[in-house]
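Just one protein chain is left out here, and the rest sit where they should.
We just call them A, B and C in the order they show up, numbering each chain from 1.
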Amino acid sequence: MEKKIYLDNAATTRTRPEVVEAMLPYFSEMFGNPSSIYEFAMQNKKAIDDARSIIAKAIGAETNEIYFTGSGTEADNWALIATAEAFENKGKHIITSKIEHHAVLHTCEYLQKKRGFEVTYIDVDEFGCVKLDQLEKAIRPDTILISIMFANNEIGTIQPIKEIGQIAKKHNIIFHTDAVQAFCQVDIDVNELGVDLLSASAHKVNGPKGIGFLYIRKGVRIGSFIHGGAQERGRRAGTENVPYIVGFGKAVEIAMANMKERTKKETELRDYLIKRILAEVPYTRLNGHRTKRLPNNANFSFQFIEGESLLIMLDMNNICASSGSACTSGSLDPSHVLLAIGLPHEIAHGSLRLTLNDEITYEDIDYTVEKIKEIVYKLRQMSPLYED
Amino acid sequence: MEKKIYLDNAATTRTRPEVVEAMLPYFSEMFGNPSSIYEFAMQNKKAIDDARSIIAKAIGAETNEIYFTGSGTEADNWALIATAEAFENKGKHIITSKIEHHAVLHTCEYLQKKRGFEVTYIDVDEFGCVKLDQLEKAIRPDTILISIMFANNEIGTIQPIKEIGQIAKKHNIIFHTDAVQAFCQVDIDVNELGVDLLSASAHKVNGPKGIGFLYIRKGVRIGSFIHGGAQERGRRAGTENVPYIVGFGKAVEIAMANMKERTKKETELRDYLIKRILAEVPYTRLNGHRTKRLPNNANFSFQFIEGESLLIMLDMNNICASSGSACTSGSLDPSHVLLAIGLPHEIAHGSLRLTLNDEITYEDIDYTVEKIKEIVYKLRQMSPLYED
Amino acid sequence: MYTKKVMDHFTNPRNMGEIENPSGVGTVGNAKCGDIMRMYLDIDDNGVIRDVKFKTFGCGAAVATSSMATELIKGKTIEEALKVTNKAVMEALDGLPPVKVHCSLLAEEAIHAALWDYAEKKGIKIEGLRKPKSDIHEDEEEDKQDY
Partner (left out) sequence: MYTKKVMDHFTNPRNMGEIENPSGVGTVGNAKCGDIMRMYLDIDDNGVIRDVKFKTFGCGAAVATSSMATELIKGKTIEEALKVTNKAVMEALDGLPPVKVHCSLLAEEAIHAALWDYAEKKGIKIEGLRKPKSDIHEDEEEDKQDY
């Protein structure tokens, strides 16, 4: 196999060999059920607690405020549905944004259609920043939850979380943030930011796919989402995924240790990539905010061409990239995020997301830019929208 | 570390080295998100489909009737909650049994308390068999779901699933079975049995912890439980846990291939164990049905002694066992299953579950029996209930 | 996801481009995905399609089906061209993923639109040709769960 240039780290990341190493003993050796009483299994309980405390520290939380889930999506569902159930007597209104991940948007839809909730979807400006004035005006006496993502998965825009936290606090409303993309990429301190609930996922930080966590601030009394055994202090049932919990802990330990250096390097590369693409490919725009963006995210729209064709041709040149989010690639609709920042339909269609990791080199970027130039040129020749 | 005799295979099992082997390439090499469009990730889609078809075959289902979940518990929650939501216009009554796993019981409680459902809990006889006449009488015009476990996790009793399937069909009611303990231990054919929904979990069949599946019969139109991306054909959101799905497939492939031979061996060992314990330890009873029981399950009550003390002493002798189910070991209540088969409180307290695997030898069983005899004797000496 | 033939037609599209002063030209859009296809025909006096070119703004399947469709109608009579359905195009490409079936309709409709334009210019009526909609859409999938 030729060398792949993997530029889709927002979709998922490579599980680090050190993480795999850390998980391995828990499959066939220390395989006990952590809820069991014998010593053999109790060591696993400790392994879980160690991982939990590493993760808690990474967001400035207490260890017992972290609850492991089966994915970032589950954490989002839990936060929204359990908060809705806990506070529906107080009110049935939720505020979120138009650019949330489907894990939040489709859960909101569920709450609307099946559970009688009302949801207000706040607009974003052309850079993808949530409109704070609109958000505050949307608050009603029956608003029980504000859910705004920390950073967007498509265009990388980082939201004014602290300000939103203050608004939520002022109005005594629970504040949830989907930090799946921001976790270990930007500094997060739940107390400083005033966040009550926070979701994250391991596979975006070089951990395994299929494990996430929900941070629940002590005192925020929401129920369970998955009901059953007494795991996770009675709040999330199901035999604990010991290997993945250990692996998640290890991944976060590494990601937090190298965060400063890594994000600095990624930011430089990102800016180099953005600069070259905008300078060398005509009829191209950068989507998202120029500086308030994830260190590893670049997102472009190339006028007159369509995303899938571009992706396939990049793939044939060993470059892995995406247009919208991976989990909606089965869909034909243009990205709801790009429409929300005001792009017309055809331009939204021609978008490309490149998300870096710290193994990407300037050489890789140079190669990628050259290929993009070639392919965009070729596709424009083919396009009925392009007149040269 | 001395040799452990692991007799708690109903709590969880060792992940087979072959399973770990099968999963490994999907962590750090083929790590792509299966929803992505490039070739590098598409191979993972195929890996998932292969595992899905192995599993479908194991229960006589179609490949596209299998949906992966983050645990057996999630599968149970999904089956109950989504069926409740899909059919609440038809009725809000559910029938289940008194000896279900907490994944079902606590979800029923949730549906009662939070969602306005009524639940009838059917009794079992002294052997733990669900009372069919009571079940059929409990059916009302607004009954929308019958959920009866395939085999009980504590006492191993196998339920008359086919008969229940016929009753459900006759009354046009959805039939769910929690087959977490039965899967790969007894023959299952969803069509022959008339099962509409079936839950299972990998970590009970030498696969990893933190993955399960829900079988949904084609045409049974229930919604999602976890909302978000379009994974699992739009029915279960969250980036696919590719390594565990592959591992689950491998574990099932092996377990189905050796099922006949394995269960034969386990049944023989189990019967030898039961025979010796009943013959050699006075004031002891076997819980569960003598023959309609899981091949690897033995469950005893030793009068006058308490379970935890027994377990700790077995542990000190390198024997891993449990009294109730592992996930409730944090609880002090006596097992709801043992109370349901009519044991008085103190006797229910002195119960011991030994669950075998195919690596257990006659020697292990002999050693275990000797230790049990010693420890039971010692604890009885200590007991205010025992007069010798 | 795509067959070898689709990939071949996608990467080396046949008949891509424009025809100056075409006998007929038609542009159609796909309401479902927003993609657009334009088809140019050069038709001789015997009603034979002497040349055909296309331009497509669309997915891989759209490009490949345009390419294959042009191959299938080139040198054919109008009557023969009318018989080239999206199913025929898909078969010639060894199939499309279920979610991409609708893309192949784009090619069929673009041919019809170009023929309609030709007929209007010529002031003739072509047997069996209905006025194409500018936006096409397929019937809803029967079972959303099945892809």
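What we mean here is this: contacts are C-beta pairs under 8 Å (C-beta built on N, C-alpha and C of every residue); 3 or more make two chains touch, one makes a residue touch a chain.
In this text the structure is predicted, and so the values were computed from the model without any measurement.
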item: Omitted-chain contact residue, chosen from A:Ser28, A:Asn64, A:Gln166 or A:Gln381; value: A:Asn64
item: Residue of B:Arg14, B:Lys265 or B:His349 in touch with the missing chain, whole complex considered; value: B:His349
item: Residue among A:Pro17, A:Gly234, A:Pro282 or A:Pro344 that touches the chain left out of view; value: A:Gly234
item: Among A:Ala11, A:Ile37 or A:Ile148, residue touching the chain not depicted; value: A:Ile37
item: For subunit B, residues in touch with the removed chain; value: 304-306, 308-309, 312-313, 316, 330, 332-334, 345-346, 349, 381-385
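Convention: only the chains that are shown with their structure count from here on.
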item: Centroid comparison with subunit B (C-alpha atoms), farthest chain; value: C
item: Separation of subunit B from subunit C, taking each centre as the mean of its C-alpha atoms, in whole Å; value: 55
item: Between subunit B and subunit A, distance of the C-alpha-averaged centres to the nearest whole Å; value: 34
item: In subunit C, residues with contacts to at least two other chains; value: 147
item: Residue numbers of subunit B (touch at least two other chains); value: 37, 234
